[in-house]
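Okay, structure first, notes after.
Every protein chain but one is kept in place in this view of the complex.
Let's look at chain A:
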Amino acid sequence: MQIKTPKTHRGKRELEKRAPKLVENGKKTLILHGTKTSAVLNTVLTEIYHLKRGSAIKYSKKNDNIRPFESGGETSLEFFSLKTDCSLFVFGSHSKKRPNNLVLGRTYDNHIYDLVEVGVDNFRSMESFVYDKKLTPKIGTKPFFAFIGDNFESSEELKHLKEVLLDLFRGEVVENLNLAGVDRVFMCTALSSTTVFMSHCALRLKRSGTSVPRMELVEVGPSMDLVVRRHRLPNESLKKEAMKAAPDQPKKIKNVTSDVVQGKVGTIYIPDQQVGGMPLSNKVRGLKRERRVAKKNNSGGEDQSKKRKANPE
């Protein structure tokens, strides 16, 4: 065995960026496609890449051995996720059976966590929208989300899709937000139990006379209908492990105080000893003898009863 360490500081920093952390940095997205794509799908992938610019990596070569839902078809995907340090992926493929197919998925520890497959319908690209260019959302701003429709709760697939979409587009979890920088919304409406109309809108903040500005949505695209096809939820144990949160502050220590003179002082509470309810063990000598005597006295009578039973024959 040999200990291998990075030769440069830069390399070391790069490795430290990828190490598991208590508070994680934002998830990166890998965008790639299968052997065959369509014009629509190409645009969809490019525009998702534009929306996620800064935290996304786009692969342009075709991949013939990625089939996320099949066993054995995820190996190279998992390898790419490891290589690029991406834990979200968008995989496009186009076939006769499943035209304009998008597989959205997440990985945990560089292994596939869950998958949702959606078909893209009624796609309108960014370029086809006409609006005031001043409103164009900036790169890397924190988006709003508006989910509309009871199907996001009642339908298992849409519930899953909602979570994945939120994870995909929400960006980094931030503590401080600049209110001047809010400029985009992802609006998702459930049309049926499997269809979602998703649209990317810009925000126009208008004066309302109060401190809260009046919001106005301007569609800037892309907009599309997502039809859920297949989906795979994470298994319970994996989910439980992945949902583990970083432990907060250490637990409050009770009954320990520090004293200037005595140093560390502990208080101990002892409940009253309840003698009455204490179980006595069978090995008490006195009891044993009593029982022995009782047995002796009883034994004669018992034998008789037995004989009586045996007699009628």
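Worth a mention:
Heads up, the rule we're going with is that a contact is a pair of C-beta atoms (placed from the backbone, for glycine too) under 8 Å apart; a residue touches a chain by one contact, two chains touch by 3 or more; residues count from 1.
We take it that contacts and distances are computed from a predicted model.
A single chain of the complex does not appear, and UniProt lists its protein name as "Ribosome biogenesis regulatory protein", one of "Actin-like protein ARP6", "Ribosome biogenesis regulatory protein", "Mitochondrial import inner membrane translocase subunit" or "Defective in cullin neddylation protein". Residue in contact with the omitted chain (choice from A:Ile57, A:Met126 or A:Leu217): A:Leu217.
From the set A:Thr5, A:Ser71, A:Ser258 or A:Gln274, the residue in touch with the chain omitted from the display is A:Thr5, counting the whole complex. Checked against the hidden chain, the listed residues A:Ile57, A:Met126, A:Val227 or A:Ala242 yield one contact partner: A:Ala242. If you put the hidden chain back, the residue from A:Tyr49, A:Phe69, A:Tyr131 or A:Phe144 that touches it is A:Phe144.
Listed for chain A, the residues touching the missing chain in the whole complex are 1-6, 11-12, 15-16, 18-22, 24, 27, 87, 106-109, 113, 122, 142-153, 162-163, 166-167, 170, 173-182, 185, 187, 189-192, 197, 199, 201, 203, 211-217, 219, 223, 234, 239, 241-246.
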